[in-house]
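Note that this is a trimmed complex: some chains were dropped, and none of the rest were shifted.
Letters are used for the chains, namely A and B, taken in the order the chains are written, and counting of residues starts over at 1 for each.
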Amino acid sequence: MSTIKQFADSEVFRAFATYVAVVLLKMMLMSLCTSFYRIKLGVFANPEDAHGHAKGGDVKKFIRIDETVERVRRCHLNDIENIVPFVGLGLVYVLSNPELSTALLHFRIFAGSRIAHTISYLTPLPQPSRALTFFIGFLVNCSMGYAILSSISYF
Amino acid sequence: MSTIKQFADSEVFRAFATYVAVVLLKMMLMSLCTSFYRIKLGVFANPEDAHGHAKGGDVKKFIRIDETVERVRRCHLNDIENIVPFVGLGLVYVLSNPELSTALLHFRIFAGSRIAHTISYLTPLPQPSRALTFFIGFLVNCSMGYAILSSISYF
């Protein structure tokens, strides 16, 4: 049986694939969310985007910075800052042959913490809700990084 | 035969590797493009960068924000926002054992849409060219995400 086919049979790999898809699709939602607010509030970054909105009027009026849009963008950037390490560390963690239950625990907590983070950021909920959700995801990444370095490191 | 050697023989994996290299190298070009405009236009973010340009004059004059540079940076950030999901979803998609022709279709359309996106953004072409190229790449990512969740999901 070919190598690649065996991946689709590994439960640890399938769990990883599932949660990677969940967090990356959630992250992609932030792009739509930014577009939605840009169009709804008439707040654009590029003159060519504001053309349709200006309807022949002054385009520059719509090239501005809006706090709601900036909040969504900060939330998106925070996702990138944390989901990139999750995907990278998660992948090599899975290939370091962890226990299924331990791996699932990592992936579930991370995905939950990032969804809670987005809700805390966009509502916004009073602190420390956002800080807490951020740190839970952060610690999951640290734990996978530690597991990799302590089990298969080769400097 | 070792596992890792078998990857280099798998056509689906080789197709993924090729298009990952193409889109990531294209994304890296954006860094050079930012540096090029920063130096050409004398627009810097850090005092130490402007030193050579100021030639003993006032460094602060060159610490400013320029629309051309900001456009390149927004284009770069949009690349990151979309290419990160492509790499992550694409990898687990490849390991979910898809048809070669289907996989190639995904990768080719995505790479094409991102190259067209960059051209639309930097020219800039009138909308909806950029919006369209963005959404094509976005849908490719969604389609891979759906394929993963519907074939090998394990929650």
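Here, contacts are C-beta pairs under 8 Å (C-beta built on N, C-alpha and C of every residue); 3 or more make two chains touch, one makes a residue touch a chain.
For clarity, every value in this text was computed on a predicted model and none was experimentally measured.
> Once every copy is counted, not just the 2 shown, what does the total come to?
This structure file describes a complex of 3 copies of one sequence.
Convention: only the chains that are shown with their structure count from here on.
> Taking each chain's centre as the mean position of its Cα atoms, how many Å separate chain A from chain B?
The computed centroid separation for chain A versus chain B comes out at 16 Å.
> Sort out for me which residues of chain B touch chain A in the complex.
The contact residues of chain B facing chain A are 3, 6-7, 10, 12-13, 71, 74, 80-82, 84-85, 87-89, 91-92, 94-97, 124-127, 130, 134, 138, 141-142, 145, 148-149, 151-155.
> Spell out the part of chain A that touches chain B in their complex, as residue ranges.
Chain A reaches chain B through residues 2-5, 7-8, 11, 13-18, 20-22, 24-25, 27-28, 30-31, 45-46, 48-49, 51-52, 76, 80, 83-84, 87, 91.
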